[in-house]
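Excluded from the complex is one protein chain; the other protein chains are retained at their positions.
Think of it as A, B and C in the order they're written, each chain with its own count starting at 1.
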Amino acid sequence: MKYPETKPPVFTLTAGPVDAYPEVLRALGTTVLYDYDPAFQAFFEELTLKAQEALGCDLPPLILQGEPVLALEGAAASLIAKDDVVLNLASGVYGKGFGYWAARYAKKVEEIEVPYNTAIDPEDVRAFLKAHPEVRIVCVCNHDTPSGTLNDIDAIGAVVAEAGALLLVDAVSSWAGMPTSPTSSQAAIYVTGPNKCLGCPPSLSLVAVSEAAWAKIEANPDAPFASMLSFTDWKNAWKKTEPFPFTPSVAELNGLNAALDRYLEEGPEAVWKRHAVTAKVCREGIKAMGIELWPVSEEIASPTATAVKMPDGIDAGPVLAEARARYGISMSAGRAETLGKLIRIGHMGPTAQPAYALLAVAAMGGALKALGARVDVTAGLAAAQAAWDAAIDA
Amino acid sequence: MKYPETKPPVFTLTAGPVDAYPEVLRALGTTVLYDYDPAFQAFFEELTLKAQEALGCDLPPLILQGEPVLALEGAAASLIAKDDVVLNLASGVYGKGFGYWAARYAKKVEEIEVPYNTAIDPEDVRAFLKAHPEVRIVCVCNHDTPSGTLNDIDAIGAVVAEAGALLLVDAVSSWAGMPTSPTSSQAAIYVTGPNKCLGCPPSLSLVAVSEAAWAKIEANPDAPFASMLSFTDWKNAWKKTEPFPFTPSVAELNGLNAALDRYLEEGPEAVWKRHAVTAKVCREGIKAMGIELWPVSEEIASPTATAVKMPDGIDAGPVLAEARARYGISMSAGRAETLGKLIRIGHMGPTAQPAYALLAVAAMGGALKALGARVDVTAGLAAAQAAWDAAIDA
Amino acid sequence: MKYPETKPPVFTLTAGPVDAYPEVLRALGTTVLYDYDPAFQAFFEELTLKAQEALGCDLPPLILQGEPVLALEGAAASLIAKDDVVLNLASGVYGKGFGYWAARYAKKVEEIEVPYNTAIDPEDVRAFLKAHPEVRIVCVCNHDTPSGTLNDIDAIGAVVAEAGALLLVDAVSSWAGMPTSPTSSQAAIYVTGPNKCLGCPPSLSLVAVSEAAWAKIEANPDAPFASMLSFTDWKNAWKKTEPFPFTPSVAELNGLNAALDRYLEEGPEAVWKRHAVTAKVCREGIKAMGIELWPVSEEIASPTATAVKMPDGIDAGPVLAEARARYGISMSAGRAETLGKLIRIGHMGPTAQPAYALLAVAAMGGALKALGARVDVTAGLAAAQAAWDAAIDA
Partner (left out) sequence: MKYPETKPPVFTLTAGPVDAYPEVLRALGTTVLYDYDPAFQAFFEELTLKAQEALGCDLPPLILQGEPVLALEGAAASLIAKDDVVLNLASGVYGKGFGYWAARYAKKVEEIEVPYNTAIDPEDVRAFLKAHPEVRIVCVCNHDTPSGTLNDIDAIGAVVAEAGALLLVDAVSSWAGMPTSPTSSQAAIYVTGPNKCLGCPPSLSLVAVSEAAWAKIEANPDAPFASMLSFTDWKNAWKKTEPFPFTPSVAELNGLNAALDRYLEEGPEAVWKRHAVTAKVCREGIKAMGIELWPVSEEIASPTATAVKMPDGIDAGPVLAEARARYGISMSAGRAETLGKLIRIGHMGPTAQPAYALLAVAAMGGALKALGARVDVTAGLAAAQAAWDAAIDA
């Protein structure tokens, strides 16, 4: 009995998109309202304030009408002026990639790059900024998803604040899955999205923009306006009395509303714990099978995805295909530099459940074994179960 | 008994967003798949080919991950190179607005502008192009929604083709509601979206790009790439073997799939007729009440929305509010130059039903009357019913 | 342009089933839980108490797992013992029909029957009960749907109470659409369902059973138990600590929960007013066209459905077919004695909106006219609109 490629898998345990929460899926089907209907405009205002509560930011966040790459590109275009020197921190494919966007707009982009299975050392940032007082903006990815690794954005944020620069954070796949916020990281711009740990489908972005960032954007003559990439266009759109720059994604906003309700009702701490326990169960299982994690240390491994290093001589592609065909479980490939070298098991939103970690261990182990790798699947399952029990009894 | 602003209206008879078809709303709640799952990649390929069938274009269309303003801005950015002379045709707010985008990228933007209740005369375009052989790109809006007026893009397309220029069409709110296509208009780029006559919520664009347009875009060194605005990034993404530039809006694509199935099953001709009859019923009712249509002639009035001119001394805002409060019916305001001067009744997708036209006549008439205008609501209802009967018996 | 029989109509303006409220339709798709899961058992208890609040009854009502005919048959079987003399009040097909069920269980069934376009006079009941002190149970239908007529169950209830008998009420298609309750009618058993004015799909019943009725049932040795028809089996099932007699209809209960939330949030008085205004608009329109209502007097016409008498020589069947084919509007036929003689326009739940009454007038008038009847459709539309305006401005 195998699962054909032509049919959806049974479980999607990827690093996003993951399946949305059932209440989000139902909310997507809510009657579509005219965006200028007073009931909709009031809804959009309430929704923005609810997102502000969830994000814990000082100003109402932007809800942008595209998945977070829109917000990231827009952030670069808006914040970075042509006389700015930018320091880009690259510990993975996404962090590295942001540098290319920064380079489009900046006078100069400096970069600290570290191997993609490690994290940025905040002390290196401190030293760099000391040596380069001309740096005005520092860019960092909190969870570099293609590596499954975390940068300590709170520590980096403190260093950046001390240096009087502005921090631009990509927290797309960490926010709502672990303790991280615009405030704790002192971010000028903090980009995230509802399509990862919040359990929505992809198509919207959430962006916390600080007072300082707005001042910088407003002073930037090249900041996009009347554009899909614009932040400014949307600054006041959250108010029920203000127009929309263009038609918002009504159905997705209904989904976001349900997701925020769920998040706030379950309680952020409980949600984060669920992600952390799931990651722990997954990793204990993986390691016990004799497989290595991709990050050099578990301290920098994100609780929202487990990146598993492929054993020597084994490409990730066939392992993914085998896991899907044998066990009906879809997992994520790497990207660019990490493609082929690792597989990512997502722990995000509805899939942040230890039970799924156990299944992921079974599928990963079984697929590797079927392809001839030396793995002890039983040891993996036992360790995963033990880690789960330990978390339950903690 | 009145309808409070704090609750959704009973009927949304706007020029978009309109409510989605029930099958589309249900499809939005389909299990969200990983975009790189083979089942999803195959789905995206099939979906693109289905959209191609519906659009009747020569190449697989782009499905872009944002509502059509994204596609329009992207079209300007992609097609118009910095040495291009562009002729923008402005018969309304949207056509006029496109000129501003064109101006960002072009060497020079020429413009033919006509009053916003009239249409572009193809002969004027012919004369202009004859006089200005340097024009490489002509931009036109098929249905300028804020005016409810149509430009004859097939005739204009023939003129443009003859002149050897490229035509860029905004057919967002006409396509799928009347006979119009990329082919009949000989468009280089034909932008539309599923959020109007196809009956989806807003958040995606459909773009037919011709071979000639692709050649032009590829020759444009400034055409966006690695950007939300890029067309090039998505050119091959429809193939199941190719990667996505960024995460597609999975739920919305599921909705689009249901909408296309519905459109093709009902049959485009039947759908167009439904829109045309609804518009006819609406207009006969409006006129019989003693109210004027906004377009100077019904020949240029779009079958997908009826723009109603407010009587002298009456602002559209209070009329809209009154219609909503009294009858529970939400209709569309004008935009920019037409704001306050007209009200738009949409006939799009699920609301393209003569029954809704009758209700719109009742609400428009009743609201005007309540505000002191001299309208004969009974005559309006009678005329609407008569027009409906005539269409039934035709 | 006509609407084919093979496709669903555009509007279902029947006397039930009517379309469910959108929030109910979405709630039906909630994850199905195991009935003995503690979360489900707690939900069922809360749901029952919420239904009690909506019904205003003294004891937690029964939620039975079948549409109200189950509850009516079960009520007869449970309440009526073989030595009981029953008085059945028949002013229509449903009231008459209940007598057949009563006759299965009673020693004797007496009956007051009146023409099916009139109502029972409470004074006749008083006189009968005085003359027949042996009557223990009186059965009455509040809204005899196939006639669209109301019996005054509060007045009848007072008479029955005075006589020391028990009242069994069928309030299926009146409750939640007008002021009626188990308490105001002093009913021993008050049967209703969520599938009419509450806006759910058909498949559940709600039954308020008084202390006195429970005592009578418990004293009835033939009352069903371990049976689909049993009331006793379900008496305590609402408590989260008690078992279910058999598996409840989980999805429908989720729908009911959403419907009750909606009803209580909109407010029963507001809901009733909406039904009343819709009925008024409809009737003024019908009468002005020159068509008669079926009930002899509007005082006994239910606000939840308008029964329209067919003009002499015209059968209802072709009129229904014509209205559907021409206008896309489905309305209800009569039943048994009223079949062919009348058409019913429902005003129930989501269709209790004056706008639908206007459409019904258009469709009814247009269909009759198309079949050669002499109707003044314009006068009907004008009168409907005028009645609507009057209600708005009241």
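As a working rule, a contact is a pair of C-beta atoms (placed from the backbone, for glycine too) under 8 Å apart; a residue touches a chain by one contact, two chains touch by 3 or more.
Note that the coordinates shown come from a computational prediction; the quantities given were computed from them, not determined experimentally.
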Which of C:E252, C:E284, C:E322 or C:D389 sits in contact with the chain that's absent? C:E252
From the list A:A212, A:L264, A:A336 or A:A355, which touches the chain that is not on show? A:A355
Interface residues of subunit B toward the undisplayed chain are 22, 26-27, 29-31
Going by the touch rule given at the top, which residues of subunit C touch the chain that is not shown? 5-9, 12, 14, 16-20, 25-26, 28-40, 42, 65-67, 69-70, 73-74, 100-101, 195, 201-203, 226-229, 246-252, 255, 324, 330, 332-333
Need a quick check: the contact residues on subunit A for the chain that isn't drawn. 1-2, 10-11, 29, 273-274, 277, 326-329, 353-355, 358-359, 362, 365-366, 370, 377-378, 381-382, 385, 388-389, 391-392, 394
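Keep in mind that, in the parts below, only the chains that are shown with their structure count from here on.
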For the copies subunit B and subunit C, give the interface type as same if over half of its residue numbers appear on both sides, and as different if under half do. same
On C-alpha atoms only, rotate subunit A onto subunit B and read off the angle in steps of 5 degrees. 180
For subunit A and subunit C, what's the span in angstrom between their mean Cα positions? 52
Rounded to the nearest Å, the gap separating the Cα centres of subunit A and subunit B is 34
Residue list for subunit A, restricted to those that touch at least two other chains: 26, 29-31
